[in-house]
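A single protein chain has been removed from this complex, and every other one stays in its place.
This part shows chain A:
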């Protein structure tokens, strides 16, 4: 019982959950979206500042939620800073598969940033907790919506 829980709540997640990085609003963000998880009422805003070369110069988030959703958002902001929009999308798809598929093909995401994929593996414990997948992916869905120009998304 505890083993699976420890797998889900690894130290890294607890740390990011308690001390989320980039928890702030970017004043001159040119992409922003709000994500909702209607099941639990969590809302999370993601802010991105991209430049003319489609490079993500800054990324942050504001929100309150469970350890999984906070850790996921926090790690995402760390990973995406300095990536291009295309790379962010590739990592999003890789992460999504990581959280939902046992035999996910992560080659594309790994080609983009193998180190990031390895770090994100700590969240893959949600695969054994299907109701928690939305917690892990909310920030990424919201980031994706922000880049695509959708103001609001829901994980339903």
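Basically, a residue touches a chain if its C-beta (ideal position, glycine included) is under 8 Å from a C-beta of that chain, and two chains touch if they have at least 3 such contacts; residues count from 1.
Keep in mind that, in the parts below, contacts and distances are computed from a predicted model.
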* Using the UniProt record as the reference, specify the protein name of the hidden chain from among "Cysteine desulfurase", "Indolepyruvate oxidoreductase subunit IorA", "CRISPR-associated endoribonuclease Cas2" or "3-isopropylmalate dehydratase large subunit". => "Cysteine desulfurase"
* Contact residue for the chain not shown (choose from A:40, A:55 or A:85) -> A:40
* Please pick, from A:88, A:122 or A:135, the residue that touches the omitted chain in the full complex. => A:135
* Asked: Can you name the residues of chain A that touch the chain not displayed here?
  -> 1-2, 4-5, 8-9, 14, 18, 39-43, 64-69, 129, 131-132, 135
